[in-house]
Structures are given as C-alpha cells and as structure tokens.
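Report on the following structure.
The other protein chains are all here in position, but one chain of the complex has been omitted.
Then we have subunit A:
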Amino acid sequence: MSPDDIETISDRAPLIPERTRTLSTHVPPGTAVEDDLGLTGCAGSCCCHPKSFCHRLTALILMCLLGFGSYFCFDNPGALQREVKDAMDISTYQFANLYAWYSWPNVILPVIGGYLMDSVLGIRLGTNIFAVFIILGQILFALGAFLLNYPLMQVGRFVFGIGGESLAVAQNTYAVSWFKGKELNMVFGFQLSIARLGSSVNFWVMGDIYAYFAQFFNDYTALGWTLLLAGSTCIMSFVCSLILGCMDKRAERLLHKTKTETGEVVRASDVLTFPPTFWLLSIVCLAYYVAIFPFISLGQVFFIKKYGFEAKSANFITGLIYLISAPASPVLGFLIDKTARNVSYVFISIVATLIGHAFLAFTMVNPYWPVVFMGVAYSLLASALWPIAALIIPEYQLGTAYGLMQAIQNMGLALITMLSGVIVDKMGYLWLETFFIFWLVIALIATILIWLIDFSGTGYLNMSVPQRDAYDEKLRQKAEQDARNAARRKAVMRPRTANELRNRYLCRIGAVLPPHLGHAGLVMGYPGDIIATSPPTTA
C-alpha cells in the first residue's frame, strides 16, 4: 500500500499516529503537476516557489502553529482549576462542565464536519471560520470571567469546541495537500508533537500568568486577563490560517492541484454494515479516553490535595502525560509500524494505565512514576488503537467509521467529565480513581472480546508484520485466483458464438485450426479437455 494514499482523521487529544494515516487509500492527495512552472524573480525564489523546500517548510510551521492555539487553550481550565473554582465560586461539577461543553458540539461535528468542509465551505474558508470560532470562544470564556458570569464562560467553551476539533481536521487536510509519501508521516509527527507541546506549555505557564495578574487585579479579573492573554495563541492560529490559505491558493493555481478533501464525510448507511469488532473498538476508545482526559482536567487539585503539591508542581505533573506523549507518540508509532500486533499493544496500554490509576488511588508512592507510566501507555494506545479501525473497515467506509468513533468518544467525554465532577464533590478522589479504574476494566474487557473475535477468525488484527504481509499476499493470490476462476466461469456460462461452436466441432474431430486464424498449431480445448502443450508436427 502506498503511503501516498491517505485518510485524514481528526480527534482531540488522541491525534492519529502516522501509521493510521497511511493505512487507507480513500482520499487521493492533491497531486502537483510535475511540469516546469517557469517562475522568475521573487516568485521563483527558494522562499516563494511552491515546490521549494523553504516554502514548504514555512507551510509546515504554519500548519503546526495552526493547531497550537486550540490545544493550548483547550486545557486552560485544567491548568487553572483551583483559580477558576475560587474566582467563580463553583463546584467541581460546574467546573467539569467547562470540558463537557467543549465536547457537546463534537458529538455532532464529526458527523457533519467533513461534509461542511468538503462540500460547503472548502478547506481554506473552513479553516478560517473555525479559527475565528476558537478566538470567539476564548474571548467569550474570558469575558465570562471578567463579568463573573459563569454561564457565559460555558457558552465560550461551547463555541471554542465548535472550532477546536474541526481545526484539527483542517490541519490534517492541509498536511495531506502539501506533503506526500514519507514526508507526510513526518509532518503528522510534527503536528502531533506541537499539539502535545501546546497542551504541556499551557500547564507550565498558566499558573504563573494568573499569579502575575493577581498582583494587580481581583481574582476573577485576573482570571479574565489570563484567559484573554491565552487567547492570543488563538489569534496566532488565525493568522497562520490566513497565511496558509493564501499560500495554498497560490500553490493550487500554480501547480494546478486537485481539490483536497477531508475524506470524513459520514454515510449513515455504512453504520449498519460495521462488524461487532468496530463497536467493541468504539467502546475501548470511549472507555479508555474517559479515564484519561477527565483525569487531566481534574488533576491539578487532586495532586494538591492528596500529595500536598504546590499549584505549579501540580500543573507540571498534570501536563506530564502530554509532555511524554510529544516525543513518545512518534517513537511508539514507529514501533507499532514495525511490529504490528495492535490488539496486544492496546491491551498492554490499558493494563499499564490501570496500574497507574491503581497506584494513584491506593498508594502514596511518588505520583511521578504512575503518571509517567500513564503518559507512555496513553501514547502507545493512541498509536495502536486507531489503526485497528482501518484494518477492519473497508476503505470507502473509513470516514464514517472514524467520524462515528469520534462522536461516541466525545459523547462519553461530555457525560463522564460531568459525572467525574459530581463524584469529586460528593464522594472524593478515591471514588473518582475507582471510577476511572472501572472504565479501564470495561476497556480491557472490550479488548479481550476483540481479541477473542479476531482469534476465532483470521487473527489478522494481532498478527506480526511478516505474518500480516504473508496473509495479505495469500489473500492477494487468492483474490487473483478467484478473479481468474470467475472469469472462466463467466466464459463457460456465456452462450457460444458460431465460431466457437465450429472450433469445438473441429476440436472434437481432431482437426487443426487453419493458420490464417492466427492459431496455427493450437488444438482448441475447453476446461476439462486435454490441451496440447507442444505445436503439432504437421503444417
């Protein structure tokens, strides 16, 4: 399978590792025409020529920064949990709602977002619009703090959610449009790392920024200024989106590129044909991520309360999962590329995360160890889980499959994050950790069932790379054989022409076809007849 054949997928935190993106052949990338463009002067220089390294490097940087603002601001509440709760005088449940409101629009957007981007808005306009949404969302979020109006903050998060997830899809689509082959894997790797870095940087700096503003303002005004300042990263994303749009338009005009699509258009009819493994995979996706993202959202106060951390250290350890994921995801993606056995890796990831949560729940060991453990496991799971969908769903249905998985995941996140807030308020963090362990056990059971179903069948999902190659080759040969047989059967079933009837007659009587028919020396036969393997001796 050629790496040029790309499927783009978007999700919030589990950015799809590069392998996933190379597994499908659904959407052809924008292909450049390989003729000489004849650009002269500045337009043809290293920086401006659309095919030049510098120009494409600029595009890559812009693509990475395009998502930075969204990822940076997504976890603003998590990094300022205590400050938000104190300033707005809200419970943990109300705080958790900020994340739920982000997820709610993304229960629908994965279903219609692809269609909107491909058929209505187009990639460039779509990207700009979604970038405006995240700016608007962040401004409303900050405004809610300034006005001490918590519902307005929630509206802000909802608007931010509309933009954030779709912007990730746009980011991927741009990458497909500008890069191909092995370059593309690297580009996705960069995007993934910058996204994770954005989340980590948020956890590092937001506390200090708030502390700075708190010197001059009261708590909620300081919160408003902090969020507004964080919103500058969204403006940066918007500027990147504008520049990238211009560059893309120019490149399209000069290179006569074909239109690039997200490939994420969901078809309802596809859903009925999905195998049980897919639904189990969706359960794993839901059950695993609800044990990670709400934990990160509510982590700051947990580390302060249970381990006596200062707010800064608590933020650092909370963001550590993302920080580890930045370098680990490409490495582990490479590992899985080379070894396959996806189901085993998913199983190991879930068990490792479960152990991490169990240590956080039932021990007082240094929490850095379980969190590092969970960070690696989280990266491993993202690399192993998402490609499984591409292995079990036909390529033409992959857009629907990924859209559905994202929708299910977001619905789970919205509900579970809210419930997590209630649990913290009413029952405490021990029950919250128990709740996460419960979901991980659900994920583990679903994984076992996937493995069982797979084992009962071909075992393809858990094969090693050589086994998978051999199986694919065998399958290819069988397909060829089947095609040949089908062709033969078709030939047998076809009513014979007059010529064929005559030849059959001649064959039966042992006559040799006349040379002018172009079959000199060939004794005609049909399946089951004895066919001559050497030319006849008679002229």
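In this section, contacts are C-beta pairs under 8 Å (C-beta built on N, C-alpha and C of every residue); 3 or more make two chains touch, one makes a residue touch a chain; residues count from 1.
Heads up, the rule we're going with is that contacts and distances are computed from a predicted model.
For the omitted chain of this complex, the UniProt record lists the protein as "Lysosomal protein NCU-G1", which is one of "Translation initiation factor eIF2B subunit epsilon", "Lysosomal protein NCU-G1", "Mitochondrial division protein 1" or "FA complementation group F". If you put the hidden chain back, the residue from A:F130, A:W225, A:F238 or A:F347 that touches it is A:F347.
For the chain left out of this panel, the touching residue among A:I108, A:L125 or A:L430 is A:L430. Subunit A meets the missing chain through residues 85-86, 89-92, 95, 301, 305-306, 308, 344, 347, 351, 354-355, 358, 361-364, 424-431, 434, 437-438, 441, 444-445, 448-449, 451-452, 455-456.
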